[in-house]
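What you see is part of a larger complex, with each chain still in position.
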Amino acid sequence: MEQLVRTIVAEALSEDIGSGDITSELVVPAEAMAEGRFLAKEAGVLSGLDICEECFSQLDDACVFEALCSEGDAFTAGTDLARIRGRARALLAAERTALNFLQRLCGIATLTRQFSEAVRGTGAQIVDTRKTTPRLRVLEKRAVKVGGGHNHRFALYDGILLKDNHIELVGGVKAAVAAARAGRPHTLKVEVEVTNLEQLVEAIEVGADIVMLDNMSIEELSEAVKVAAGQVITEASGGVGLETVAAIAATGVDLISVGALTHSAPAIDISLEITGVGAL
Amino acid sequence: MEQLVRTIVAEALSEDIGSGDITSELVVPAEAMAEGRFLAKEAGVLSGLDICEECFSQLDDACVFEALCSEGDAFTAGTDLARIRGRARALLAAERTALNFLQRLCGIATLTRQFSEAVRGTGAQIVDTRKTTPRLRVLEKRAVKVGGGHNHRFALYDGILLKDNHIELVGGVKAAVAAARAGRPHTLKVEVEVTNLEQLVEAIEVGADIVMLDNMSIEELSEAVKVAAGQVITEASGGVGLETVAAIAATGVDLISVGALTHSAPAIDISLEITGVGAL
Amino acid sequence: MEQLVRTIVAEALSEDIGSGDITSELVVPAEAMAEGRFLAKEAGVLSGLDICEECFSQLDDACVFEALCSEGDAFTAGTDLARIRGRARALLAAERTALNFLQRLCGIATLTRQFSEAVRGTGAQIVDTRKTTPRLRVLEKRAVKVGGGHNHRFALYDGILLKDNHIELVGGVKAAVAAARAGRPHTLKVEVEVTNLEQLVEAIEVGADIVMLDNMSIEELSEAVKVAAGQVITEASGGVGLETVAAIAATGVDLISVGALTHSAPAIDISLEITGVGAL
């Protein structure tokens, strides 16, 4: 597990435990052992079981964590996702933090899977956005991939995307794309947001590699795909929902970006059930 | 603004900007200025505008941020929440991070307000849980208060709550409450989770201060409130939704805790619209 | 061992070792081994032997540390508290830092034990304060418990205590307690400082849970306990010394808080004696 993720977990545990888990210290003997299982209380797609395990390992490096499902598996309500044995105080102290990660990441994977299924059979790919939870992006983008989506640029530093505000500031699609092409690292493509066909034509003429078609109707998207004619990669963006995504995909766009994957996925209900106690 | 929040913002900006905002560095002159407004694209309750401002201030300490609404205000779609002027590169680099905070926190405040309104006129208070986003709890609990909710304990270190797993480990409600009462700091009350009336009676007898009534039906809750008879504070918990919360409140419980406030609140759609450019 | 404590130890070692232990690097071969014992040079109560061990483990994870006494044990001058074997350079580099922790924590446990013994047989408990060494509170409060004392709130975030300055600012005991009761998390009690019987009566009337009786004479304390009559928990505070604590306890107060436990406990003299060298 990479250092960044270990740090995220350590800080999350510290946020919840701070100067100590008063309750368990009062009632659970330091030497008590326990075992439990992670029970899915509703259906979903698994992501983040390794993060869940890391929470427990950081508090009890001798705990035994056994995954019963794999990253990306769809599970039904009632499924046991994993089993754990270890020091009872560690299990209780890490429980909430571990579930907070797991429920959120499964939520994202589950919603992404729904979007992916909805466009199956079209050529379109579901991609994420930078609308992620601050400081959890590395985990959330991973959950998107596990759910069947694809990752857009990770951050401001690894992709060029000229958005409406850039175009407003620079004075037009042409000027913006030309400036970006002139100075960009040779390893990066240039993507530009367009809101109508005139801008699309401009973008193609000046050499954009990718166009983000922002908030277009189905008709406009269809027309845009025709105009693009394979010269640029097309990405539909804005107001995409589960009820509209299939129609958007049918227009022939290459990519459909969905902010809700990470900013509005409801958590999946999962609990830790203690199944045994004592000196295991 | 407290140091903890400044650190959260600094790390969030670092996550998104890293080695630099390539796009803006390519197309926006370093000396360019811009101004914009934060536009609500749907109705909601405001929380986190100061966090939003902090994002921009950390990148441009001379930027001017003018709040047009106050923490806790309900706003409609189309409302301008704030205005900003500053260096264009700073505005573009902080935009996404600032909105990621603001949209999430408004989402929590908005959902909390809906729950609060639903129990208005009853004696029940809506309280949050520890089911928060890892490392954002301080902001999310604040949004709950702004939305009209109340805060439960912040973390494991500042409140005693004997849950099902503690009771399982210790061997019953009585043993658990007794142990907690014996050793607790004198400043803390003892709360215990009960799942039926027998446990409730036990809890009262052994001197619990607060009982969490876990996943009880409306009928069970009503009965429990009668049994409690003011001797203990009662908290309903588990599976509380907007459609059921009023009925739960009507049973006479003192508190209703709702995990969804922080783990499943959908983001509120807000955007930054650039309204002017040049050497302002 | 929790992460917070490991960080404290790591930073303490770094403070003393910095760019390197010049002396040992000059005269002790990198491969040399050594063994030694921790010798108490005066009587005391043990606290912090695990912190002591952690200092050595962080520099030599293969070192063998054998505790000969347990947390809370009273020891006499001449007692061997522990034995250690490991790389000689690690032993020498960690020695001072390890002893600095150990001597201070034993000092606190020892002084607390003296206060606890002095009130034995009364109903009073000795409690600590927030007058701890900055950034060592978690260790010092632990030493207090080991010594037979009880912990007051850990910090500003986990207990409500309305002190003289709050009351001055808010305009009286009644207003302060009322405001605190209105908004407090339901898991916390309300404690208020009172300096005379009028304030005590006010505090009881307005529903305080605990009263801190500040700097009262033995006579005033006795009177206050009568007035309190079990309606509130009573805590004597201010100027408590070993010579006065028994008389204070005899007044019938529930708690006696003693700042000196952590701010003025003299260190217990302990040394590390090298007992063997070579390739052990």
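All chains are identified by letter, namely A, B and C, in their written order; residue positions are counted from 1 within each chain.
Quick note on the criterion: a contact is a pair of C-beta atoms (placed from the backbone, for glycine too) under 8 Å apart; a residue touches a chain by one contact, two chains touch by 3 or more.
On a predicted model such as this, the values are computed, not experimentally measured, just so you know.
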Please state how many copies of the single repeated sequence make up the complete complex in this structure file, given that 3 appear here.
6
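Operating definition for what follows: only the chains that are shown with their structure count from here on.
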Return the distance between the CA-based centres of chain A and chain B, expressed in whole Å.
21
Round to the nearest whole Å and give the separation of the Cα centres of chain A and chain C.
45
Whole-Å distance, chain B centre to chain C centre, using C-alpha means?
34
Two or more other chains in contact with one residue: find those residues in chain B.
157-161, 185, 188
Residue positions on chain C within touch of chain A in the complex are 2-4, 137-138, 141, 154-155, 158
Using the touch definition up top, name the residues of chain A that touch chain C in the complex.
10, 13-14, 17, 19-20, 58-59
Chain A residues touching chain B in their complex are 8, 11-12, 15-24, 26-28, 32, 34, 36, 88, 91-93, 95-97, 99-101, 103-104, 107, 130-137, 155-166, 168-170, 175-176, 179-180, 182-185, 188, 259-260, 263-264, 266-267, 272-274, 277
